[in-house]
Structure formats: structure tokens, C-alpha cells
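A single protein chain has been omitted; all remaining protein chains appear in their positions.
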Amino acid sequence: MGRKILFVTTDQQRYDTLGCNGGAIARTPVIDGLAGEGIRYERAVPASVVCMPSRSTMLTGQSPRRHGVWMNGVPLPVDAPSAAEVLRRVGYRTALVGKPHFEPFLDPFGRFTENRLARLGVPTVDSLGHDGLVGPHRGFEHLEFATHSSAGQLHYARWLAENHPEVIDGFYATLDRDLEVNADGGGATGAPQVKDNPVPRDWYHTDWVADRTIDWLDALDADDDWFCWMSFPDPHHPWDPPESELGRVAWREVPLPEGYSIDRAEREAILDAKPRHWRQWYDGQLVSNFEAPPSWVPATLTADQLREVTARNAVEVELIDEALGRVLAAIAARGWADDLDVIVTTDHGELGGDFGLLFKGPYHVDSLMRLPLVWRPAPNSGVAPAVVNGPVGLVDLAPTWCAIAGVAPSPWMEGVRLPVDEADHVDRHPGRVITEWDSERFGVTVGLRTITRDGWVCTVCMPGSVHDGSEGELYRLDDDPLQRENRWDDPALRSVRDDLVADLVDSLGPVTGGRRPVEAPV
Amino acid sequence: MGRKILFVTTDQQRYDTLGCNGGAIARTPVIDGLAGEGIRYERAVPASVVCMPSRSTMLTGQSPRRHGVWMNGVPLPVDAPSAAEVLRRVGYRTALVGKPHFEPFLDPFGRFTENRLARLGVPTVDSLGHDGLVGPHRGFEHLEFATHSSAGQLHYARWLAENHPEVIDGFYATLDRDLEVNADGGGATGAPQVKDNPVPRDWYHTDWVADRTIDWLDALDADDDWFCWMSFPDPHHPWDPPESELGRVAWREVPLPEGYSIDRAEREAILDAKPRHWRQWYDGQLVSNFEAPPSWVPATLTADQLREVTARNAVEVELIDEALGRVLAAIAARGWADDLDVIVTTDHGELGGDFGLLFKGPYHVDSLMRLPLVWRPAPNSGVAPAVVNGPVGLVDLAPTWCAIAGVAPSPWMEGVRLPVDEADHVDRHPGRVITEWDSERFGVTVGLRTITRDGWVCTVCMPGSVHDGSEGELYRLDDDPLQRENRWDDPALRSVRDDLVADLVDSLGPVTGGRRPVEAPV
Amino acid sequence: MTTRASVRRERRIGRPVEVVWEVIGRPDLLHLWYPGIEACEVRGDVRTITLATGMTLEERILTLDPVQRRFQYRVTGGLFQEHLATVDALDLGDHTTLAVYSTDAAPATMALVLGGGAGAALDELARQLEAATGPAVDAVRAGPHPSSAPHANHAEREATS
Partner (left out) sequence: MTTRASVRRERRIGRPVEVVWEVIGRPDLLHLWYPGIEACEVRGDVRTITLATGMTLEERILTLDPVQRRFQYRVTGGLFQEHLATVDALDLGDHTTLAVYSTDAAPATMALVLGGGAGAALDELARQLEAATGPAVDAVRAGPHPSSAPHANHAEREATS
């Protein structure tokens, strides 16, 4: 019998929302406890700051330029390599419960497997893997899906429709009637993507994901090894947690984020020192991507709206922490506690008011790039608690799962096993993480390439319909932790910049083949 | 000094509208007189039964498959060969007054020379000819244009707008607001394309064409040789002659055409024995071409409507005859009478009620194919009056002009000089005339190939969106002068049909190159 | 304000244009090469398609032009504020064909989603044509739909006022 792997992801969660990372709004005792017993990563960086590319990187252990999911809406090929399949082949039982998003959700033709599965009423379907062998979809024997919405084709929406149809309309409509990200406001402040949701907590997707996970685990044999990806849709907007829970955080008393300048002139001066897409979006002049409501103008965000959004986000984080606690209890009840590895992370962050912005987009700063990451190795593995300060990537997850399962990482995996402490990082980790942004939206193209290394974050804006290729960003993390001062054009740092850009270009390697087409906005 | 050439064309005139051809409705003493002094052709056949291809054949002496104007709306290239240019190069003064239509009329961009000329206010423009030499547009030193309408870009419309704007709205609008051939009815019967037009006769286009012709002739030197194409827009619909002239023909007393069966069942039985495009159009099921109002259904034509149309057509024919008389008088006054060759013909016929149909289309029968043609050689040429029964083509006109001018026909001309009598026809004329129809209208294609020879008219329907290639028509002209009985499928005539089809295929020769695109409906 | 968008997908297919048009020009066969369309019924110029999700859409056939080799339809019934789909078979003169499938739509998002479907459809079309076998190719071989014989030109008539 080997180690069991519970891989927990949330969606769009900021680093600073966890107590173990210094967060003071949400209470997250379960994750904090795992961090205390395990390894907490101070700088975990995604390969992309949007869902589909980032999740594809987790599953494949590859960068977006290699797995090809270069923006949301580009499906990960069914025959892409899958770390879950690697584990399954060495005997692991495998499941993914919650939000998948390797394929577009908006799919009226029902072309994509994620959308087909719930309709078919089967736990998985067989398909051809990257090596020509047939296996369950992406290596998962059991798939049960939820997303942020009570509508759609996935299991959670169908379960609600069948069992609790009366609560469906209580959820926020994530898309408006034009199928764009909804800008409608709610709550006390009219903040976008906020709604009071009368759904009972038990029927909310966070608890549903935990329940379905527990059900799957309960059906396993006691001596099964297993890999379970439990994927919570929250705290991604909409911010419509069960209204019974809103009292957990008094929004009027929530402090404004450090990254938010209440002084408008100061806020705008900071934006103006960054590449033009920052200010253009803030002013409502540019909608470059599908990840935020296109008709919402960030400059209209009020301090109170930000407080209310922050509070609701924290409520959602607490619910996740508690749901995770229930799952861990269930696992313990099965007698697996000593063999259990838990990894908790997210796919990318949330602007969360930094620079006056919400949601996400082509903004490679800590708001979106500094992620919560905790690895609590199985107690019986004897790994000591640690904090790792050096940068690691989500690309490192797949080799980590392999290491836990005792199999060699596959040759197509680009990362390395997560370091177990700082010394291990220095020894084995390349010390740089690359983050890529590419988007196309009706002819508007934006591309960013970012390297995180040695306490610097350096971003090159690729030529496109917004940038001419000359712009970029350079931040020194230790003396500018909020990335308020763009030092790209600082002559004193020219050699630092040149060195980082050269390393970035080197690391990107040759681009092969054309881009696969976008199939849907999300 | 050589012979002068007055080439007179009308538009869409039936053979049987002239007194010399047995017509009893219109009085045409001038043309009848020319026929009596000259040569009258009993079977003059166009190369196409629509304007642009047929007129292009007259000017170039080439078949549509060679000059490339395969349907209305396909412009004759500016550098197509021109018989007028041949005459000009041997010293002839050249003019075309009236309706040109080598290029589309519907031309909002003003791309075509015919439409540009009036705007530019110049008599002609220079362009590159087919042999690379520069000369006036299509060989004409003087161009002054009119068409059926009081609207548009041509000289007559501009003249009206400048001098008599109050009469413009009295004319029938040839196109409706959708720019389709107008189906609106008028007169006493509501017949399509009929309107009472209060325009004074002097300002009507028939007299304007004669006036402008006389003006041009008057400006020539007495010893100039000249070729003048006087091109009347009438009696082509609309049937809106000056209302002052309507009393010439009492429409209620006009006999119905011989080709019209008043008995509906008989009419439809005749149509049903022909290829399917006949009955389909009659019933309003098929609109294959732009030459008739698309929203008008022939089956709705009443006998009284037909009488009124026939009467108005006759009025227009009389006005042309009188206008020609005025021009001949002016020529005589210049002292040119003895040197004057006059040729009178039209571009194609008019269904005129035959088979219950009006206007024109892919219908290769006498209604559209048997044309008035009279050649009155110069009195001093000593050519004796004659009637020629054998078929001749409009393709024979260009070599005839050359012969009159004493120059060899150009190698690119396909016809032969018109025979001066029946013996000359037997000696020199191939005895067959080919008529081609091709049309494309928003994906609906129709093609006909017809041979007129030895008293037979034989038509093959080409495969297209209406025909499958198996259909055709075969008529024996002597015992079925109205072409009421299609003998295509008569087993007794199979060898006749085979022989005619073989000759037709032989005569068509290889098709070279692709079709030029249609630029406008007309 | 609803935005519109236009999304074009194209594939070069190694087959002559006439062969490609034989499939594209058969509106009744779309479900045999468009992934996610499960059924397709044509009556006159109205086509009803059933998606794999169970949704049905009613479309009006606007253009079925064998000369230009252009097929167009419009989804009717209020789902879209604007819709126009255009499928072209373009002869490249070397016995290959460029098949182009365009979607104009408002809301813009739907143009993107339908564009994705069109791209997958062109992939499948190319696959079947180049293999000279597959449901659509086989159906064409089996002969024309009874209603697609030489016919009158109702297709381009559409009331717009």
C-alpha cells in the first residue's frame, strides 16, 4: 500500500486569503494546520493566470506553449498527456470531483467530454491517450463536475435541477443574456458579480464537492491507493455564497487591501507607469479578454464595493476550509490518515482591488501570480515541516504526485518535484518560473511573457494590437512587494532587465506549430 | 467619296411589327419603303436574344462565346474589336446616338465608360483598342446616349433633367425600389410596364435620338464619309409612349397575336410540351433571368392586357418609323441620298403574348429570334431589290459594313457579308445561324444552344440548375410557323435532330477560358 | 448594447471543389459532418437542426448557390439578434479546395462558440473527403435528396420587410 493523494484546488484564490499566509479576514484553520505540519510555499507561481491553461499545466506538467492551451476557450486535447493516467497505470484509483475546465463550458453542441459526461450518466468514458493506449478520460476513472453556476450541463447543475430546482434562481447568473461575463451588481453596494443567495449551505457547490468526494472515497477498498483531485469552484466570482453564512465577515469592517490606493490620482499614477493595457482597461477603453465583465469599468469600483467583495470572498474561503476539514475527517475515518498526502493550491489569483482592479486579465503581478500552495506530505513519510521561499511553479505538481506515488516523472513533464525545504529548492529547482499570457478577443491580441527569479518579476509585452513590443514591467519583490513601481525603464536596472529578458527568451524555447483555435470564450 | 452608312437599330422589336413583314397594326411606311427599294430578310437571327450580347455581336462581328458578353450585365471589354473602328481607320466619321448597352447601366460607381461620358461632357474618350492602338471609345468619335428611362446617368436623362425636369416623373419607372424590373401595371388594363406618359412627343427619346443624329450629321463636312449607328430604345418596354400618340392605335380593336392561345388549357398544354423552364416561368415558379419583372407571373396576363401592350408597342414602332423618316430627309437635304446605305434591324424580339408570355427570356422561338432586317443599299450601288429567305445572322452585319465601305472584313469577324439575294445566300452564306443563351441569377443557371438551318430550329438545353441536359426543342418552320409543337422527342425526326445537334456542336467550337463575371443585372 | 462578431474558419481540402461542394451543397446532410449536430431536417427553405445537447434550432436557408458554391443560412427564432452563416467552397485551381465557414452573430460570444463548432466541422469534412469515406460522403454517393432536384429559385427569396 502506498500514499494516497488528495489534491485540492480552489479557483482564483489570492495568496493572502489564507491565515497561514498572513490573511486576517477569513479563518482557515484546516489549511493552516496542514501548512503547519507540512511545507508552505511563499512563492508558488502559475504558468498562466487563467483557468484552462493553468489547470492544463497542473494535469500535464507542461507549459501552455507545450500543452497548447494558450488561452481560455482552447480545449486541452483529449489525448494530451495526463499525470492522473500515470498514477492510474501504477494502480491508483483516480477521480476528479468539482471544477474540471480542461475544455470549454460554453458548448451548445455538447462537443466536449466534460459536458457530455453528465448527459451520458457514466463516471468516465474511454479515449485514446497520448501514447496511443486507450484509457479513461484524461486518466480519471471517476468524474463528477461542478462550476460556479447553478446552470449548465454539468453534474452539479443537473443535481440541483433534479433535487432542488427551487434554489436555482437564487444563484447569480454568471453570464448575462449576451453570454458575456455579467456586470450586474448586487449586495449592499451594487458590486459586480455579487448576489444574496438564499441557497442552504448544504446544497451549495462547495459542500456538494466535498460530499461527492467523500462518497467516492467511501466506495473505495481499504487497501486502494488513490489520487483524488477535489476542485472547488470558489472563491472565483460570482460572490454569491449562501446568505446564511454572510454574517461570518462584517463587510463594513473589512480593511481595504494594501494594494488598493484609495486616492484616485495616486492609483492612476501607478497604473500610468505600467504598460498601456493597465490604464486602458481601468478606464473602460480596452476589453482584451473574456475574464471580466466587458461592460464593467474598473474605475467605477468604490471602496465599499471592494470591501463587500473582499468579505464575500473570505466567506467562500472559509466554507472551503470547512469542507476540506470534513473530507479529511472522512479520510481519517477510513484509516488512511497516516498515508495521506494533501496538496492545496489554486489555479491563479484575483486582482481583489489591487490597483483599483477586480477579476483577472493580462496583469502579471502578485495579485494573480502569487498563489497559496501547501503540501502536507503523508505523516508516515517523515518529511519535516518547512517554508520554501524560492519560486516554484504549478508545473512542478505533476512530478510531485509521481514522487509521492513512487514512480519516475514522465519525460513529457517539464517541472521538478516540489522542494521539501529551502535547501532542496536551492539544490534541485531551477529557481525560475515562467508565466505566459496570450489572448485574442475579436482581433485584439495581448501577449505577456514573465519570468520570476531571484526576487524579480520581469514581464515583456509582446507586439500585438495593444502593444508595440517596447513595453514591459520590472518589479523588485523585496522593496516593492505590492509592485507599485514599474522599473522597466529604470536605467540603473538595465542590466538586470537585460539578463532577465535573456533568461526568459532562453527558457521559452522554440515555438512549434500554429496555435490551436479558440472554441469558446470560456 | 464613298458610301455613307446609317445603321438603325431598335430594341426588342418583333419581326411582325413592320408593314413590310405583314404587320397590320403599326404603320411603317418609311421602313417599308426602304424594304421595297432594298433587301428584306425573312429570317434574320440574333446571336443572343438579350441586348448586351446581341449588340456586342453587331459591333464585333463575333459570337457571344468569342466576344465574351455571355449575358446582360457582362461588359464588353473596352478593348474588344470594333467594326466602327475599322471604318474610322479608313476615314469614316463615326457616331453612335441612342442606346449603346455594351456596358451595364446599373453602375453606382460610374465605372463604365458609357455612364462616365455624359458626366464628363465629352463626345468620346480615348482607349486602347484590341490591337494595342489608341483610338476613340469602341471606334466612335461621337457618343450620345439614351435609354428607356428618364432616369439615370446617360445624356438623354441629363438633358431632360436640365431642360424639362417637369416631365421626368411622367415616364414609367423601369426599375422598382428594389432595382428589379418593375411589375407595376398601368393604362386601362393594369398591364405591367404600361403607363400613360404626358411627355410631349418632341421630348420623348425616340425623337431625341433622331434630333441628336441630325445634329451630328449636320456638323459633318459634305464630303465626309460616315457611319452612324442610330439606336432607338423603343419599342422595348416600358410601354409609355407620349400619351398624345395613343390614339393612333385603338387597343380594344387590336387582334390578339396568332401565337397567343386564348384557351388556357391549350396554352398550357403547348407549354408543357416544351422544356420545363417554359411552364415554370409561366406559373411563377422560376425566375431565371433579369429580363422580365421577377414578381410578375405570366399566367396572370389577360387578353386585354395583351391588346393594350400590343397597341402601345405599335405606337412606339410608328414613332420610330417617323423619326427615321425625318433623319432620312435631313440626309437627303445634305445631298447624300444616293450614297446612303441604310440598314434597319433590332437586337432581338419580344414574346409579345406568344404562348401567354411577355418580355423575353431563355425562349428560342420566332418571337425572340425572327428579327426585322432591311438593307437598303445606296441607290448608286445598283443593287436590285430582293427578299432573302435563308437565315442570316446579326453576326453578318459587321462584314456588311466593311463591304459597303470597300474594306476587307477583319479576320476576327465571324460572319459574312449579308447576301443581296437568295442566290447570293446559297452561294456564300453558310446557311446556319447559331443563337446562344446563358444566364446566371443567384445560383440559377440556364443555357440554350440553338441552330437555325434548312427550315428547322433546334435547341439543346444545357445541364444547369433547371435542366438535366436531356431536354430540347425541335420545330419545323414551314408546317409549324408558330412553334407550337415541340418535336424534340418525335422518333420520326430523330435523325434530323441528331444531324442538327451534331452541326450545332460542330459550329460552337471549343470554349476557351472562363466566363467573365456579371457586373450588374443589366 | 449587444456586440456582434464575425468568426471565420477555413481548411484546405485535398479534393476538387466539385467534390467538396457535393457535400457542402446538401443542407440536409450537415449532421453527418458537423460534430454536435445530431439531426437535420429540411423542408423548403427551413432547416431544423437538433444539437447533441437536445436543443433544436430553426434556420432559414438563404443561399444555396452551386455557381458560386456558397451556402448560407440564418438561425431564426430570436436566439440571436443577428446571425448569418456562410459556407464557401473555393477552387484553388490545383485540385484542392479552400472550405470557409463564417459566422456573423450578435451576441458576439455566440459567433465565437459557433465558430468553434464550424472549425470542428471543417476538420471532419476534410477528414471524410480526403479519406473518400464517412457518413456525409457516403450519403452524397447514395444520391440526391428527393427535394434537391433541379428546382426553382425559392432559396434566395427572403422577406426582409
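Here the chain labels run A, B and C in written order, and each chain numbers its own residues starting at 1.
Note that contacts are C-beta pairs under 8 Å (C-beta built on N, C-alpha and C of every residue); 3 or more make two chains touch, one makes a residue touch a chain.
These numbers come from a predicted model, not from an experiment.
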{"item": "Chains in view that touch the one left out, judged over the entire complex", "value": "A, B, C"}
{"item": "Residue in contact with the excluded chain [from B:37, B:107, B:224 or B:304]", "value": "B:107"}
{"item": "Touch residues of chain A, complete complex, unshown partner", "value": "276, 280, 285-288, 440-445, 464-468"}
{"item": "Where the unshown chain meets chain B, residue by residue", "value": "73, 104, 106-111, 115-116, 119, 153, 175, 177-180, 294-295, 442, 517-521"}
{"item": "Interface with the undisplayed chain - residues on chain C", "value": "1-8, 10, 12, 62-63, 65, 68, 70, 72, 81-82, 84, 86, 88, 90, 92-93, 98, 100, 102, 104, 106, 108, 156-161"}
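Here is the rule we go by: only the chains that are shown with their structure count from here on.
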{"item": "Whole-Å gap separating chain B and chain C, where each centre is the average of the chain's CA atoms", "value": "42"}
{"item": "Length of the line joining the C-alpha centres of chain A and chain B, rounded to whole Å", "value": "76"}
{"item": "Centre-to-centre distance between chain C and chain A (centres being mean Cα positions), rounded to whole Å", "value": "38"}
{"item": "Two or more partner chains touched - positions in chain B", "value": "none"}
{"item": "Multi-chain contact sites of chain C, meaning residues that touch two or more partners", "value": "none"}
